[in-house]
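Pasting a structure below so you can have a look.
A single protein chain has been omitted; all remaining protein chains appear in their positions.
Order as written gives the chain letters A, B, C and D; numbering starts at 1 within each chain.
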Amino acid sequence: MTAEGLFVAALPEHLLLLGILVILVIDLLSDRPREPFLPALVTVLAAAGAAFWLHRSGYIGAPFPGQFSVGPDALAAKAVLFVLTVPVLFLARAERLDSRVAMLLLASLYGAGLLLSADSLLMLFFGLELLSLPLYALVVLAFRRPESAEAAMKYLVLGGVGTAVLLMGISFTLGSTGGLSVEDFRVALVSDDLLARGAVVLVVAAFMLKAAVVPFHAWAPDAYEGASIPVTAYMATIVKGAVILALVRLFGDAGAEPELIAVLVALPLLSMVWGNLAAMRQQGFRRLIAYSSIAHAGYLFFALLGAPEGRFEAVTFYVIVYGLTNMLALACLPQGEDWLRDRLEGLKGLYHRDPRAAILIAIAMLSLAGIPPFPGFVAKFLIFRTVMEAGLVAVAVMGLIASYLGIYLYLRVIQYMFMSPAPAQVRTEPATGLAATAALLTLAAVLLVGVF
Amino acid sequence: MNGLLTLLVLLPLAGFLVNGLLGRRLGPVFVNIVGVGLPLAAFGVAVWAWRILETGGAEPLIETVFTWALIGDHAFEVSFYLDRLSAVMALIVTGVGALIHIYSIGYMKGDESYARYFAYLNLFLFFMLLLVLGRSLLVLFVGWEGVGLASYLLIGFWFQDVDKARAGRKAFITNRVGDAGFLLGMFLIFTAVGTLEMDQINQAFAGGLIPAGIATAVGILLFIGATGKSAQIPLHVWLPDAMAGPTPVSALIHAATMVTAGVYLIARMSGVYLEAPAASTLIAVIGLLTAFLAATIALVQTDIKKVLAYSTISQLGFMFLALGVGAYAVAVFHLFTHAFFKAALFLGAGSVIHALSGEQDIRRMGGLARRIPWTSGTFLVATAAIAGLPPLAGFFSKDEILWFALASGQGGSVWLWLLGSLTAFLTALYMFRLYWLVFLGRSRMAPEVAEHVHESPWPMTSVLVVLALFSVIAGWFALPHYLEGALPAPDLRFAWPILHWALILFAVLIAVAGVFAARHLYGNGGQRAEAIEQRFARIHRLLAGKYFVDEVYDRLLQRPWRWVSDRIFLRLGDRLLLDGSLHGLAALARRGAAGLARVQSGSLHWYAWMTLLGLVAVLIWMWRYV
Amino acid sequence: MSEALALNLLLFLPVVGGILLLMLPERRPNLVRGLAMVVLLAQLALAAWLYLRFQAGVPGLQFETRLPWIPAWGVHYHIALDGLNLLLVLLTAFLGPIVVAGAFTSITRDVKLFHGMVMFIQFTMLGTFLAQDLFLFYVFWEAMLIPMFLIIGIWGGERRIYATLKFFLYTAFGSILMLAAVIYLAHTVLTADGTPSFAFADLYELGLGVQVQTLLLAAFALSFAIKVPMVPLHTWLPDAHVEAPTAGSVILAGVLLKMGTYGFVKLGFPLFPDAALLATPLIMTLAVISIIYGAGLALVQDDIKKIIAYSSVSHLGYVMLGLVSYNLLGVQGAIIQMVSHGLVAGGLFLMVGMIYERCHSRDLAKYGGLAKLLPAYSVFFMILTLAAIGLPTTSGFTGEFLVLLGAFNGAWPQFEQGVSHPLVLASLAVLGIVLGALYMLRLARRLLFGETRAPVSGLRDLSLREAGILGVLVLAVFYIGLFPNDLLQKTEQAAMEYQERMLAVRDGEIER
Amino acid sequence: MTIETVFLLVFALGALTGAVAMFFLRHPMRVALALIGTMVSLAAIYAQLGMHVIAVFQILIYVGAVMVFMIYAIMLLDVRDRSFTERFSPLLLAGIAGLLLLLGVLVDGLLRGQPFPAVDVPPDVFGVGAFAIAFMDQFWVYFALTAVLLLVAEIAASAVIDIRRRGQDVAAGQAERENGHG
Partner (left out) sequence: MDDTTLLLALSGLLFVLGLVGVIVRRNLLVMLMFLELMLNGVILSLVVFTQLLGAEAGAVLVFLVFVVAAAEIAIAVPILLLLVRTGHTLDPGAYAGLKG
């Protein structure tokens, strides 16, 4: 592998690393803390651009054979995730972006990058860790409420459990197939040896834990609520997307044992129902997003049921749409004290205080609910079509009905914004220019995607 | 001369539109000119059309106006058909109609919604003409429903009074029941014959192409429609209440014209009934029963208009009897005569009410003969006519009916004749009872009423005179012979002139007997009658209660339907079952959400344990322990 | 201007209007209303022009536009007119200005948003009718929920939240299953022949097994039947109607419900004929039950709006009856009845709105003798009532008469083959005209007649604007009642195709 | 029963004892010591298996770094409250049940599973030198990445520690929550 290859293939990651270092240096050199928004933004954009460019040029390369390789799919996925990070930065800036936050975000993205081009379980494990370790800190960094620390702690402990489970699965894989490469895992996927099955299911369970699928979801609502809005957005969209995309890559074009299929049907279905039901009575916006994200994790995992060729497209599209709409909703939340923005009451009568924001949030909600003509519908359509094409008609129908349960909670938000009078004590200013720009950016993207 | 019939139909419509839209602004004089002038013009046109018909040798005039709907190969055309039958009907409608318009000028003078009244009246004429002139059953049905509407509006004319409004609604609904039957009959005809043009239908049935079963079904269904419109049992209940409307309306709609639409319909569809003897028999029986029972009720009514209403029902029964035995022309003949004397009677009653400033209870009248001579005189003539005293109109027509009831080859029988004669007797009795109680004997009026009793103004009296005149002479037109071309006549079971003459004599005797019975009972204030009432109190209550048909219907139909709608449909169905289950589901979801929230207890230990359980579950599943 | 272009313009005019509306200042409500009015009038003009240009007796679609939208799935932007949707499009365009005019005084809050939503809903409804591509159809079908949700929820009465959520969730449940069916069809067509396609035309062609058809039809029919609504899926309607603002009720009764029946005749039955024929007895029974059930419920209501709402249930029962008669008369009648009900029920809701604006009560017990206080109002109300009863010369008669005649006519041959239930049902349906008269006249009697009673004194009669709106409506009602032939000619071809398609399948079955 | 097996048994027993002891010891410090015991005996086992590198790392990183850090934390946070007096959480019994379940399933699966057929390993593959060479020429990327990870960890830790300086924010936040809920 030539040095050029080393440089090019992992260019996005390198850029991210560079960004981290730059910010670090600036932070060290300057006596007073200064806002690293610009460098961070540039870095992310550069990384995204690089990924996109490589994807465009159909670059394929394996600088570290057997460990790290990139292809169009991987690059596309990276580009998507990096782009999705841009609004996060805007949101973070809206509430005083700290240089460390920026660095940790970038580091986490770096982990995502590794995760998405892992060829061996080592790289997979490492990427996953690099993705989630900064998050533990990020959750607590929005330290405005004691709960933040609690959230971080819960996330950390359960995340640690997840790590251990993943490792157990990996070691099973090693034991049953004698190797740690992705191919070995795929062998394990289709073998019916107990060890292999154990390996597969443990790995999948670990991923489900990271993506917050019932019953491994318990950390998510608390962590999301404890975190600051940008971090919530990041966890709800980029992390989830990275994990699921990595799993798709891991499965590759291999089929799966019927038992595994059953697991991949049952747990996501369960989390759809669970998430949608539990979200109905939430009073905090972030918690609502958390539960809805649990439900959406269910939809995303459904994509794994489909035929290998369809999976990646479906998941990517869903991640884009879902991410954008989430960002849109969070970006339009009225400014104000953190706990205040979080309460749904804060949204009451929003249409009369800030019609633009209200309409945007409404659009986001409808898209999340999967109501046409908003892109969420197309994404849902795509996912369930893949499932049906796999011949699992009944499953798809059940999934659709489960998704029906979700409509109410999104309608509830709209109802608060448009149909309820504003409560007296709530005082919130309309969303700031930054958030608004983020919102408009995402809106543009949303419509773009929606109409193709 | 094309377009004549259309013109004839449109004239009253124009009157309706003009009066309805502008009448309030333009004032009574204008309203009179339009509202009375146009019907008169219509009458003129009708006469003209009749002349053309005659000059054309009774060859039916057909006028197609436009195609209402053309679906597939079925064309529903709006076209008019004038043969002798419809000509007679049209003349009656426009003639009597015009007279009653004139009468109304006096009667409705000063009413706050004068224009509306004439508008409605013209509207009625329009629909009535549509009914009698329509060539296809569809047009006839349009008129049929339309006159129903007009009568609904006119019965409820003084809508401030809830009872009047209710009476209108009752009339409409009851008619609707009949109309349902009519519609079904129409559908059946359409499916069987493929057209709704009545002349073609008659031909088709006459051609014997149609199975008898269908013919019978059609016959019965159409007859149901007729019972609704013509107030025959079991749908007669609306007519007495319909007297709530202004008296001229009762005269025009509920005596002379509209209620006879049923008769016209069946006469018009005679082709069907020739094929459906069973249906015909049914008609005869129902008709006769109606005639008899209505007459018995009329015996004890105390409201002058109610008495007349029941007599109308009874007379209509006679007509249906005639139809039932196949003497269609005779039925129309009776219709013709009845139109005059019954109109005269009603208008007379109206004049009486007018004179007594709204009093309608015959127990508080009496001795009016001298006070309002014109009214009483004309009333007497009409009464004699309806009682069937020769040589007045009623005598001829009723006598013909009785004769055919006995002698017709199509289900004539001695029983029909016997009951018919008895009814004839009752007719004479109750009519003269009425005359005696109202015009003769001592005055039982309330003094304040008594002092300003006055003869009605000339527009009313003159009309009365004209009608009385016709009540005399109407019988002299030999209508049945005139209509032979248009309507089939039954063959006779036995053609013995002697018997016929004997029967005529008998009929006269009966009528006279009725008169004398009335005189005997009510001659002097009617103590004898009261004595009889005491003797047969129960029967009296039964009759006074009109056999309690209304009550029965209320118990059997109205209340159960309301009950079902309220309890079953609304409370049980909508609220309990449907919405209940929905709300149940919603509650279920809420409870589930609460449960899930409890699971999310916030305890780290618990979360870890859930994770562990999840692991165990998937492992157990994957390793096929289950 | 080419007709196809005009058709697209017709469809997208509301969108343009909506965007323009958003630019207007909120504090100039009359400007907003005026603009909305202008746009919708232009739309009406276009629709009328297209109606005139529409050629009767020409088979297939007219004024077609077909552009690829999502080529990967074979989704096209494909709109066209045919006999089935022609009148409904016209009706939609016709009611648009009336709604705006009717809301002139009654909607004072968030005028901009309101008119935006009216535009939005016009767009979606027209799209639903015009779409010739299943995906497009579904998108419009579902998107329509959004503006209605807001219209009821923002400008509605006290229990508006409950009502609007009920409306949305009720209908959304149907559409979810329909979505499942759509997706299934999508991948079926995909596997049937190489190129995926959502075009109705292609979907008509694919011959599915009866089993599959039944399931799919069940999914579609549930969604349609909820929208119609057929008993027992109707309970959202009264609440939605009662709580909705007048404009909402007019749209709801006028056009929205027709989407269900239209779905049946355009998609449900022709797409799955075998299953449809299997289900016909059930649907017919439900239709008749709806007629009677709705009439009964309307009789025992004291809320004027509820009465009219239930009357809608009853009247749409006739439509369904006509559609499943598979008889040309019946189908034609059903189409007319859709339009007629749109005009009549819409007008009645408008009138209720007018009286509500004056008295702020819909309680029948509070009223009486309005004929004395508001003569003009009463005249219009009476006319519409009679139209609802189906009195000859009004549109209601044309619809009901043809439907019943068609049902009877279609049932007769089966009766002669010994299948008697259709005939019985058709005859039962005729009873509906009695029951209809029962409740409508009760309403009229309690409202207009009897001694004068009104919650507030000093009522003023119809303003010129109101009289104008109603006058137009009444004219339309009489036009359809007296001269339906023109409309019938335009729709005949499509109706015949539908009927022949169904009958062909049925007779085929009889042979089997 | 070779001598290796005996040693293995002994150390395995040691590791297990340490682990079990961790459950019952009250003072975190003691728990830490028990854990260290376990780790050391594991290290011994690794050495026994000829994985000297890993044994070394186990001692160096785990015992040397991680546990030391842990003990530092323990000493720093020597709170003697409920968490100290009550050893077990409310879920003790549930935990035990879970223990038995998972243990049964996992161990059984492990034992019934068919491992990949063993290959004869050249004796000194995992000798320090050999391993180092392999590591450096095949897996050096992870070396670089480890650096990144540690850097990130440092940043994160320092960031979290930094938060202490913003204590007043917490107080403020709490205050807001109070009047916000009230």
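FYI, a residue touches a chain if its C-beta (ideal position, glycine included) is under 8 Å from a C-beta of that chain, and two chains touch if they have at least 3 such contacts.
A quick note: this is a predicted structure, and the numbers were derived from the prediction, not measured.
Taking the complete complex into account, the chain left out of view touches A, B, D.
Of the listed residues A:Val157, A:Ala254, A:Leu270 or A:Leu344, the one in contact with the hidden chain in the full complex is A:Val157.
Contact between chain D and the absent chain runs through residues 4-5, 8-9, 12, 15-16, 19-20, 22-23, 28, 31-32, 35, 38-39, 42, 45-46, 49-51, 53-54, 57-58, 61-62, 65-66, 69-70, 72-74, 76-77, 79, 81-84, 86-92, 94-96, 98-99, 102-103, 106-107, 110-111, 115-116, 118-119, 121-122, 125-126, 131, 134-135, 138-139, 142, 146, 149-150, 152-154, 156-157, 160-161, 163-164, 167, 170.
Counting the whole complex, the residues of chain B in touch with the unshown chain are 597, 600-605, 608-609, 611-612. On the side of chain A, the interface with the absent chain consists of residues 120-122, 125-126, 129, 133, 136-137, 140, 143, 146-147, 149-154, 156-157, 160-161, 163-164, 167-168, 170-172, 174-175, 178-181, 221-222, 225-226, 281-282, 287, using the contact rule stated above.
The criterion applied here is as follows: only the chains that are shown with their structure count from here on.
Taking the mean of the C-alpha atoms as each chain's centre, chain B and chain C sit 37 Å apart. Inter-chain centre distance (chain A to chain D, centres taken as mean C-alpha positions): 28 Å.
Each chain gets one centre point, the mean of its Cα atoms, and the points for chain A and chain B are 78 Å apart.
Touching of two or more other chains is recorded for residues 106, 109 of chain D.
Within chain C, not a single residue touches two or more of the remaining chains.
Only residues 106, 109-110, 112-117, 119, 139, 141-142, 145, 148-149, 151-153, 155-160, 162-163, 166, 169-170, 173-174, 176-177, 180 of chain D touch chain A when the two sit together in their complex. Chain contact summary for the complex, chain C toward chain A: residues 69-70, 110, 113, 138-140, 142-143, 145-146, 149-150, 153-154, 160-161, 164-165, 168-169, 172-173, 176-177, 179-180, 183-184, 186-187, 190.
Contact residues on chain D toward chain B in their complex (touch as defined above): 89-91, 94-95, 98, 101-102, 105-106, 108-109.
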